[in-house]
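Complex shown without one protein chain; remaining protein chains in place.
In order of appearance the chains are A and B, and numbering begins at 1 in each one.
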Amino acid sequence: MGAVRSGSLARYIGTRLLLAIPMVWILLTMVFVLMRVAPGDPVSAALGARLSADQLAERRAAAGFDAPILQQYWDFLGHIVRLDFGRTLTDNRPVTDIIVENGGATLTLTLAAVILAVLFGLPMGLHAGRRRDKPDDIVIRLFGILTFAAPVFFVGLLFQLFFGKALGWLPTSGQASPVVQATVETKTHILLLDTIIAGDGEATGDVLKHLVLPAVTLGLLTLGVLVRMTRVNVIQTLGSDYVESARARGIPDRTVVVRHALRNALVPVITVMGLQAALLLGGAVLTEQTFNWPGIGNQLVDYLNNRDYTAVQGIITFFALVVVLISLLIDIINALVDPRIRY
Amino acid sequence: MTVLDVRGLRVWYGSSRGPVRAVDGVDLAIGAGEVVGLVGESGSGKSTLGKGLLGLLPDGAQMDGDVTLRGEPVDARELRRRRGSEVGLVFQEPMTRLDPLMRISEHFTELLKVHDPGVSKAQREKRALAALRDVGIPPSRYQQYPHEFSGGMRQRIMVALTLVLRPALVIADEPTTALDVLVEGQILAMLSELRVTYQMALLLITHDLGVVAETCDRVAVMYAGRIVEQGDVRTVFRDPSHPYTRELLRSTISLATSELHSIGGAPPDLVDPPSGCRFHPRCPDVMPICSSQDPLTSRLADGRRVECWLRGSRVDAR
Partner (left out) sequence: MAGRFRRTLATVRSTGAVPRWLLYIGGATVLVFTLVALAAPLIAPYDFDQYRSDGTRFPKLGHPSGDHPFGTTVQSLDVLSRVIWGARTALEVVVLAVVFSLIIGVALGLISGFVGGWLDRVLVLLMDALFAFPYLLLAIVLSFLLSDAIGSGVVTTALAITVVYVPQYFRVVRGSTMSARELPYVEAARVIGAKPRTIIVRYLLANVVQSVPVVATLNAGDAILTLAGLGFLGYGIQPTEAAEWGYDLQRAVSDANAGIWWTALYPGLAITVLVVALTILGEGLNEVLNPTLRRRRAFAFLLPGRSASTQAPVLAAKEPR
């Protein structure tokens, strides 16, 4: 029996993976078409002012821009399959390097934000759902709406003004103090891990301090959505027949709420949070910009400003793949939680 | 011995037009091992009464009255505390009653852990499997999820989940309405058989008089939040003494029925029920007093209790 069950789970995951392929293909095609329909020549747009005509032609050939468009498309897909996101035009750097070097900072920021959001958002949403239309529910709902409605960069600026400037408690810019940046040896490209590996407690503290404001800022954005989703779904499951039955069997309130109502409410919440990955990545770009956080989003904005098409194309492609990957993960998690999906 | 004794029970809940008197002064007693059928039209308050006996009330509902459970007076709080262990409830719609994320085994483990915390894992499993066997679910399906079972199977599981704690009283609220006729028969036969094995009293809420005739010892007829007639099933069905019971019996289809009969008028508004006897606007035997004064509760010689002015003359002191 166990074999049958895990077999169907494997089959589900297999099907889901196969379904992801056309999605990835469409996303890649979309990125490619978007970047090519733009008029003008990307190479001159990026470097026109700096290089001679010959040099520009040479760069164009190196970047493959002189090939027929279908050839370019085919090459683009072929490179992505080998996880090659191309090279930047302006500083001729592999986009993969950007992802590796700056990805750690983005990963640290987004993970910390998600952890904060789940840690506070779930209990808040649960409480609000249980106390529907009572004063605390209304306060929590308004808070949820507020965190969604306030632009991340505005929240970030307010935090900087209050905790950074007025109180002087926390640093407002960068991932660590310059000293720490310079001294800690890079091993994992995740600064927090590097300081821990180096056994430098002071440096770890410094990095954590720098992380607080950006992570809370980005976390609040996710928190609002999480609170609202949890609340709505808990209200639904609390009114469900199986919850009433559990109560009729004398299962204590706490168990009914947590094991039956909350657990069932989480299935749709997880799905929606998967869709929110797109929101989170967008928010990360803005947060990184606000706090001068050295992540991929920060790099993206720099390359956008330099009109570096290939860098933008590479980074956007990477983000698109991350979104597909997250939605895949979410579906697998849901299949593990909810037996009905697996069949 | 009386398992449950209810006197003057009321369950009201609020609405935009004022309180709805879903249950409004009900007296009902159920003896040990007895099967009592509670019948009435939809909206007569029978489901509210069933749930009220477990303290399962909708938001903003209020309940009062004297309830005695196995000789001990209990309030709503105490009723909630005795849910499952002393009073069990089997609901109408089985498809959505099991937690879709939990295996059948997990439902039993949770339940037994709550009510008998000291029992070992092996002991728990033994009890669960025994209860499942009694309702006809093979042990091979113990680890499966609810969605792998049909409606009839799920209702059997719900019954097993109710019986495994051996409650003194089980309330079954239209347990077969959502199922097809064949399964209905099986479940009802199973319930009346298990009632003996598990030595429990059964309050069977239904609108199907045929089911009552087949399975119950006594019947209580509910109309507009009150029990208008209760007594031995055969006596009541042979010679109904309340006009409503009579009309209800006439409107059921049987082999002997040659034409359909229905009771004129609509069930009364429970926010603003008719004055006096609540059935008077629809009653074929209505008398002037019926609309002005509440009928007396009369006890007939055969032990029946009737709430009707027609029987007022035959009142005997208890």
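The rule is short, and it goes like this: a contact is a pair of C-beta atoms (placed from the backbone, for glycine too) under 8 Å apart; a residue touches a chain by one contact, two chains touch by 3 or more.
Just so you know, these numbers come straight off a predicted model, no measurement behind them.
The missing chain, though absent from the display, is touched by one residue of A:Met30, A:Ala61 or A:Leu336; that residue is A:Met30.
Of the listed positions B:Gln62, B:Gln123 or B:Ser150, the one in contact with the omitted chain in the full complex is B:Gln62.
Remark: the residues of chain A touching the chain excluded from display are 22-23, 26-27, 30, 34-35, 37-40, 45, 133, 138, 145-146, 148-151, 153-154, 157-158, 160-161, 164-166, 172-173, 275, 277-279, 281-283, 285-286, 289-290, 300-301, 304-305, 307, 312, 316, 319-320, 323-324, 327. The chain not displayed touches chain B at residues 8, 10, 12, 14-16, 18-19, 21, 24-25, 59-60, 62, 64-65, 293-294, 296-299, 315-318.
As a convention for this text, only the chains that are shown with their structure count from here on.
Per-chain Cα centroids separate chain A from chain B by 54 Å.
If you check the complex, the residues on chain A that touch chain B are 1, 240-242, 244-252, 255, 259-260, 263-264, 267, 337-340, 343. Chain B makes touch with chain A in their complex at residues 51, 54, 56, 81-85, 88-89, 91, 93, 96-101, 110-111, 114-115, 140, 143, 145, 147, 158, 161-162, 165.
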